[in-house]
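Following this message is one structure expressed as structure tokens.
Heads up, one of the protein chains got dropped from this complex, but the rest are sitting where they should.
For chain A:
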Amino acid sequence: MKSIILKTASNYLLPLLLLFAVFILLRGHYKPGGGFVGGLIASIAFVLHSFANGLQNTRKLLRYPPGAFIPVGLAISLLSGLAPMLIGKPFMSGEWLSVQVPIIGLIGTPLFFDIGVFFVVIGVTLTILFTISESIL
């Protein structure tokens, strides 16, 4: 699809959507949002970019194959579950630092778990969609 409007718009939309995805990710836990929805929005951003600029350019933009995000995300989630065990709490306990960080809010293991989910969702969604669109073209 060659459309100058979509192409120009996608250049502005990609960073905006990614920013929105991170916002949704950080907003999670107590309010609606979280890693899963955030990951889907982030992958939509890349899919939109691929519609406008072609799959090859999006792959170049991502640098790594989308499948590489999956183990990274899984590892982050697993480690966030393991972290409480270091201070003698059971696996997957929600431990929070008492310091309030501006914008992000409280930092704790559930945040890192969500970040892991975020990456896994991006990896899985983009792998599926890229594979399908490659086999169609």
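Keep in mind that, in the parts below, a contact is a pair of C-beta atoms (placed from the backbone, for glycine too) under 8 Å apart; a residue touches a chain by one contact, two chains touch by 3 or more; residues count from 1.
Going forward, contacts and distances are computed from a predicted model.
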Q: Pick, from "2-oxoacid ferredoxin oxidoreductase", "Na+/H+ antiporter subunit D", "Carbohydrate ABC transporter permease" or "Nickel import ATP-binding protein NikE", the protein name that UniProt gives for the chain of this complex that is not shown.
A: "Na+/H+ antiporter subunit D"
**Q.** Which residue of A:6, A:22, A:44 or A:70 touches the chain not shown here
**A.** A:70
Q: Provide the residue numbers of chain A that touch the chain removed from this figure.
A: 67, 70-71, 74-75, 78, 81-82, 84-85, 89-94
